[in-house]
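I'd like to ask some things about the structure below.
A single protein chain has been removed from this complex, and every other one stays in its place.
Right after this comes chain A.
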Amino acid sequence: MYAVRFHGRGGQGAKTASRILGTAAFLSGYQAQDSPIYGAERRGAPVSAFTRFGREPIRERGGMAHPDLVVVADASLLEDPAARLSDGITEQTILFVNSPLHAEQIRAQSALPGRITTLGVTEIALQHFGQREAISALLGAVAARLAGLQQEPLRQAIARELGDLGVAPPIIERNQTVALMCYESVQVMARESVALPATIATTFHTPVYESPSRGTARISATGNSVLRETGGWRTFRPVLVADKCNGCWLCFVYCPDGVISMNTDDRPVIDYDHCKGCQICVHECPTHALVAEREQEGGVAWTAR
């Protein structure tokens, strides 16, 4: 069995990419399975998806303990422990990172043991489609190449999956063309068979009774949301043009996450560690004093812990 895990942010198309790979494998004559995992999050939150294929029936379900290939749709996830990107990665695992940086530069930044390969898929999407979210077909293509699938089933899989989402035929064709470019340009790495350790029995903890103040699903800590930094969810960030601000406080009122505070001069101060980039403040500001700026790799959202 070949096991591929996709990590992305809600809205980037990691789930669709996993489906393109699953369908491409299925059309290649393999047994295949794909599945996403997500909770109650929104656009920008870390999501993952799994594709498995092989000659034998797929018995594994759900979470993937031993991926052969990990596809990272957003390099900022490398630094987000909530993405659990490192789970089950060994020295044999192929780790694809969507980044214009060279593999060696990513290696220097991250402590992951996998064999890294990169391609700036987002830049390619911006160049060809004018938008950075349209990367599902491109990620699917990169994954298909690294997983050893052929071009024709990939082309068909892109048509089926994007077609199911209601994408218009001319756009599907452009996706196929650009996806095949990505397929050709990603640096291929041979699969190194993962020598799985012999199964050892899991050590269990025997549950013991604890007082209801511990044993009830109850949060007594105040203000603990600050522990979960969500700045990395942004695609755009709101930026204040100070001389346009009339101090009306509407941004403060409308911010759904309470990350805007007002200073003594009645000017908003944005907590970029937690702002998710919903742009409601930008939309509501009556004087257009808040503007949306695209996040760049290495920018504010990037360095948000």
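A few comments on the model shown:
Keep in mind that, in the parts below, a contact is a pair of C-beta atoms (placed from the backbone, for glycine too) under 8 Å apart; a residue touches a chain by one contact, two chains touch by 3 or more; residues count from 1.
One rule holds for everything that comes next: contacts and distances are computed from a predicted model.
The unshown chain of the complex is recorded in UniProt as "2-ketoisovalerate ferredoxin reductase, alpha subunit", chosen from "Phosphate ABC transporter ATP-binding protein", "Anti-sigma factor antagonist", "2-ketoisovalerate ferredoxin reductase, alpha subunit" or "Carbon monoxide dehydrogenase". From the options A:G22, A:G232 or A:P268, the residue with contact to the chain not on display is A:G22. If you put the hidden chain back, the residue from A:S193, A:N224, A:T264 or A:Q296 that touches it is A:N224.
Not every partner is drawn; the one left out touches chain A at residues 19, 22-23, 26, 31-37, 39-40, 58-63, 65, 199-207, 214, 217-222, 224, 226-227, 305.
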